[in-house]
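Up next is chain A:
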Amino acid sequence: MRRALPALAVAGLLSLTACGGSASPDAAGTSSSSGSGGELTGTLTVFAAASLTDVFTGLGDQLMAENPDLDITFNFAGSSALATQITQGAPADVFASANQTQMGVVTGAGLAEGDPTVFTENVLEIAVPPDNPADVTGLSDFADADLTLAVCAPDVPCGAAAEQVFEAAGITAQPDTLEEDVRAALTKVELGEVDAALVYASDVQAAGDQVEGIGFPEAEDAVNEYPICTLAGSQNPGAARAFLDLVESEAGQRALTDAGFRSPTS
Partner candidate 1 sequence: MAFLVLPLLGLLVRAPWSELWPQLTQPQVGQALRLSLVSATLATLVSLVLGVPIAWVLARSTLRGRSVLRALVTVPLVLPPVVGGVALFLVLGRQGILGRWLYETFDYTIPFTTTAVVIAETFVAMPFLVISVEGALRAADARFEDAAATLGADRWTTFRRVTLPLVAPGVAAGAVLCWARALGEFGATITFAGNFPGTTQTMPLAVYLALQSNPEGAIVLSLVLLAVSLATLLLLRDRWLGRSGVPT
Partner candidate 2 sequence: MSLRAHVVVRRGALLVDVDLAVADGEVLAVLGPNGAGKSTVLRVLAGLLVPDGGRVAVGDDVWDDGDRHLPAHRRPLGMVFQDHLLFPHLSTTDNVAFGLRTRGVRRAEARSTAEGWLRRVGLEGFGDRRPTQLSGGQAQRAALARALVGEPRLLLLDEPLSALDARTRLTVRAELRRHLAEFAGCAVLVSHDPVDAMALADRVLVVEDGRVVQEGTPAEVARMPRTDYVARLVGLSLLPGVGRGRSVELDGGGAVAVAEEAQGPVFVAVRPGTVSLYLSRPDGSPRNVWPATLVAATPHGSTVRCDLDGEVPLTADVTATAFAELGLQPGARVWASVKASEVAVYPR
């Protein structure tokens, strides 16, 4: 209950920014964060898509270094799992989804604070083993039944995107396996057991030297947008807002680009 006024002031400021609606008095009343000199305190819980693990961990460390009294906890998992956890009442302050669909689950349940913003994008790339033994050059190679090819299952986001680009390109894909997630597809590329897999550019980047990425123009037909927002039930809206700002800042965008993501085009 102490310092309720400054906390309210911070909450007021938040309402000016993109994702902030009106901060609930309840949040301000119980918040342990306080705004004296921009110092953030308390605990911040961020639910983020697994593909953001490296970038967000780095940004979180940066924010904690600037605010020694702030403690950030991450929960990295598949977006749909995170959305389910949030609607089931998991305590979270920020949600960063790997697609609009799962964000829609959260906003549809009235749990988002204001409108989510798209903070980064991801496009598909062709991942091949080092030196590209099968000489894969573009998306059309996925119609070659003689190649051993991995695509994500249509039930998971990278598979849905793959279907979209194949359809747009008018290609009948001949995959040998429909992988349950990007990681499984990449493992098979790394082991040299498939000639190519269709994954996200950020995944290719994360795999380092183990795989090579080949971009293709049709990828623009399935750009994956990553929306982020603070959550209505947040116990620490000040810190949540600050984290969002950091992600959208120049430094945050550079970290994302370095990891194979790209800045929002729209």
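Candidate entries met the following condition: all candidates are chains of the complex that A comes from, given by their letters.
Basically, contacts are C-beta pairs under 8 Å (C-beta built on N, C-alpha and C of every residue); 3 or more make two chains touch, one makes a residue touch a chain; residues count from 1.
Keep in mind the model is a prediction, meaning the values are calculated, not measured.
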Counting any copy, say which of 1 or 2 touches chain A in this complex. 1
Residues of chain A that touch candidate 1 when the two form their complex: 78, 80, 148, 150, 153-156, 175-180, 184, 187-188, 191-193
